[in-house]
Structures are given as structure tokens and as C-alpha cells.
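Let me give you the structure first, and then I'll get to my questions.
Missing here is one protein chain; the remaining ones are kept as they sit in the complex.
Up next is chain A:
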Amino acid sequence: MTPLIAAAPQFVQPEIWWTWLAPYLLVLGAAVVGVLVEAFVAPRARRSTQLTLALVALLGAAGWNVWLWVDQFAPTEFKAIALVNGSLMVSYFTLALQTVILVVAALALLVVADRSRGADDFAPTAAAIPGSDYEELARTKGLQQTEIYPLFLFAVGGMMLFPAAGNLLTMFIALEILSLPLYVMSGMARHRRLLSQEASLKYFLLGAFSSAFFLMGMALVYGYAGTINLWAITNGHALQVPEALVGGRPLLVMGVVMLLVGVLFKVGAVPFHQWTPDVYQGAPTSITGFMAACTKAAAFGAVIRIVVWFAPFIGLDLHEEIQVTIVIVAIASMLLGSVLGVVQHDVKRLLAYSSIAHAGFVLVAVAGVLPYDGQTFVFPMNSAVIFYLLAYGLATVGAFAVVRLVRESQGRGADAVTLGEATHLSQWAGLGRRSPFLAVAFSVFLLSFAGIPLTAGFIGKFTAFKVAVDGGLWWLAVLAVLCSAIAVFFYVRIIVLMFFVDPAADDTEPEPAREVVAVGALGATSDAPVGTPLAGEPEAGVGLRLSDELRRTSGGVTVLKGSVGSRVAIAVAMVGTLLLGVLPGPVLDLLEKTVNFLP
């Protein structure tokens, strides 16, 4: 008879392969050093120290990953390496995804660090009550919350761990490491503080809720298998628990589905999407860009890890259940994201719904996972998803970097005060004339979102949908194409607005307060009576929430110049989007290696 609880195994010192752990240690270590910088470096020098430290850590880790790929992995036959007793599993997939996350995070950091005149995104002290005297004092003293940088690095560290986790506990810890800094950072906006704090609280509460799902799923899977080690679960090396105590397959099915709920929340897929528009709108825009691009990449890494570890294995026989779950979520995300995106009037909310739709498009590829056919373990979705996330990440960081430079302003000449972002679509009219560089860049990002050929988004969508077709889900791919077609409408509408509509209000002559210039009928923006002041309530649509602040300050719109860093980030994102669209070959060839067994 087998004992219920196995005797404690002898302690075996885990082998630690520092070479493979170095990227994580670099990023997380830099974050810890960043906290010490906050403690010891003089306030004046903090920002530059932090920024240098963070950039070196991110690019260093990316470089290290490339070296691991080229020099350590490529010459060997290995498909994956288990680190620290299998807590982490490193493979081509994780190396590639982490490098994407690190590069996109470095771009996002350049935008976060932008503190040029009027363009600072962060509150002078996040602890001050909005509108209080203390806040005003902090503002005039020029205080800065440089804790942003260590928080940023901690989040990136968690994002690197998330797709590399080899057991469920590590995955959960990574989930929390990446989430907690994001909750804090979402509440630190300089303008519209209340909206930002509301976003932060919503994100935190719903995030905690989804973490509970993840934990419950973990408990159920443990109840089935007696281990949290992914490798052990799928290979049947679980502890031998007497049959009578095992609830059997329902435990595993429910457990895996609940794990998926936890990670799909981070992805922002329907029906776990409710936080997305509010948080994307409320958070400081540079943080929104970072959050949208990098969290999505990391969370999809985790989705794929769960799907790949559980779906195709013969012993578990879970393929059907997981595929049905993913397909339903994918359809709901695509439809809801595309349809609700059409009726948005706020650029940030529009991009949020677009991100929900994109989550659906990526899930279309994930749904194409094939059951194990007894011979090969190959997952073409891996490379498609990484490419899609790279394309989406570049465009997202760039798009939000543009959004944060288009500001409302009050007063004129030297007295002009720059306020929060001019997020209402009507305020974007005529941007092409005001600032051609930003308008062109934004158009490129929107076209990439829309999946127009010659942009990275097209190749991403093409490869992703191809995986679904190869997996026998051609009808899902057709649906995805239809949803992209719906989404094209609202992307193109912004482009039309920027280039073919006259500016609503000239920046030298701000409109009187308490008036808002509204875009007329949706879809007919070009011939709407633009420039007609509309007294009273701004027009409302589904999901449209105009803050009171916007109504008060709908005066002029200024386009900030932004720091060199953020302009470089926009330019790099734009060039990257176009390059990946025109010459995707080399990158796709490289990513071909990630399709091998083990995510």
C-alpha cells in the first residue's frame, strides 16, 4: 500500500546555472539597485542614474539572451534547459519572447523617461491627494517620483519569468511580480489624477480576483497530479496518490481552465477584459503603452506555456477542452473588440478595444494547436505568436507615445499651460498639418494594427491566421479576417481625421471654456460640421465617458515636441513596423526554431 504522504525526499542541492539565469538577475538586480539609488543618490542625479541603469539592464539582458541563443543553444541538440530544479525552463521560445519583451520595454522606457517641457506623465508625488495644497507645493518644487524606474524593471523582470516558468508556483510568483508594479504605476498620472487612481484600484481589485482564479486552478491541478511541476504533470511522474482520493479528470480540466482564466485576464481577452478600457484610459499614457505591449507579450507566453504543456499530451487528453475554451474566448474577443472599437470617441479607449481585438487575433493562432500525432512535437503557433506580439508591441508603444504628445492647452503665448492628453477624437482633427511627423507615424501604427500589407501587422495576422487554417479551423480564420475588416474602419477613420479634416480649434486662439467641439455623426467625420461649438453635454456613445476635466478645458490643442528619447522611440517603432512588413523573412526564419517541442 502506498502511503498517503510520501516521506520527505532527501534535500538535493539544486544546480544553479548562472549563465542561464543572468538575464533575469540582471533586470531584477538592477531594480534592487534602483531602490538603493532612491535611498542614497541625491534627488538631482536620481533620474539620470536610474534611466542609465534601467536601459543598461534591459539592453544588456536582451544582448545576453541573443548570446545564449547564438552561442549556447544553437550548437547543441538541446530543445530546452531546466534551471533550478525545473522552476524555469529555457528554450528558443522563451529566449525569443523575452528578447521581444526587453526590446519593446526599452523603447517604452524611453517614452516613460520623457520629462521635456510639459510632457511629464507622472505626478510629482503620487501620495498627495489630488487638488490638495500639498500637491501644488510638490509641483512647484519640481519633485519627481523616480521610483517609476525600479518599478518598471521589476515589472519587466516578472514578464521575463512569466513565460519561462517551469512550475505553476513560479508562474504565479512571476504573475504577481509583473502585476503589482503595474497597479502602482497606473495610479501615478500627473493629469486626471482621480481617473488614474480609479484605474489603479480597478486594476488591482480585478487583478487580485483573477489571481485567485489562477491559484484555485493551481490547487485543482495539484489535487489531480500531486505536483505543480509542469514537466512532472504531463509526464505522469506525479506522486502515486491512491485512486480513491483522486477526483479524476474533472479536477484537471477545471484546474487548467482556471489557470487559463488567470492568464487570459492579463491578456485582456473577453470575458476577462472589463478592466482594459478603464485602465488603459486612466493610466499614464507611457505606462499604458508599456503595459499594453509587454504585459500582453508575457501573458501570451504563459498562455502558450499552459496550452502546450497540457493540450497535446496523449495521457491527459485535454486537447478538445482547451481548444474549445480558446476558440470561444478568441471569437468573443475579436467581435467585442472590433465592434465596440467603432463607437469609441476617446483615442486611449479606442486603442484599448483594439488591444482586446488583437488578443483575439493572437488566440486564433493559439487555437490552432494540434494534438500529438505520435511523431512530431511541433507548434507552428509559437513563431506566429511571437512575430505578432513583436509587431503589435512596436506599434502599441509607438502609438501611445504619439498620443501622449497631443495635449490640451489653456491660455496663449507664454502663459499657455499644457494639460492632459487631448484624447477626444475631435481634437485630433488636422493633426497632419500641425505635426506631420507624429501624424505619419501614428498612421503607420494604425495601418499596422489594421493589418494593411507592407506593415508588420499584416505579416503578423497572415502567419497567425495561417496557423489556424493549418490546424483545421479555417472558419475561425475567416471570422478573424471579417473582424479585422470591421476594425479597419475605425483605424482609417482616425487617419482621415488627421489628414483630411480641418483642425477643430486653432492653438493660438483657444475656444472659450465649457464648450466642446464634437465630431458629428460617426463614420461621416469628414463632412461633419467641424468647428461648431456644441454647448452642454458632449455627445455620448457606447462606452464613451468624457471626464469633467475635458469639458472644462476643451480649449486649444498643442502638440508637444517631446524629448529626444521619445522621438527616437517613435521613429524606431515606425521603422521597425515598416521593416518587418517589407522584409519579414529574416525574422520569421529565426523564429522558425521556436516551434520545437517545449514552449
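Keep this in mind: a residue touches a chain if its C-beta (ideal position, glycine included) is under 8 Å from a C-beta of that chain, and two chains touch if they have at least 3 such contacts; residues count from 1.
Assume contacts and distances are computed from a predicted model.
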| item | value |
| --- | --- |
| UniProt protein name of the chain not shown, from "PEP-utilising enzyme mobile domain-containing protein", "Polynucleotide kinase-phosphatase", "NADH-quinone oxidoreductase subunit A" or "Peptide/nickel transport system permease protein" | "NADH-quinone oxidoreductase subunit A" |
| From A:G131, A:P436, A:P453 or A:P586, residue that would touch the chain that is not displayed | A:G131 |
| From A:P250, A:G472 or A:P586, residue that would touch the chain that is not displayed | A:P250 |
| Sole contact to the chain not displayed, among A:A22, A:V35 or A:A232 | A:V35 |
| Touch residues of chain A, complete complex, unshown partner | 11, 13, 32, 35-36, 38-40, 127, 129-134, 247-251, 254 |
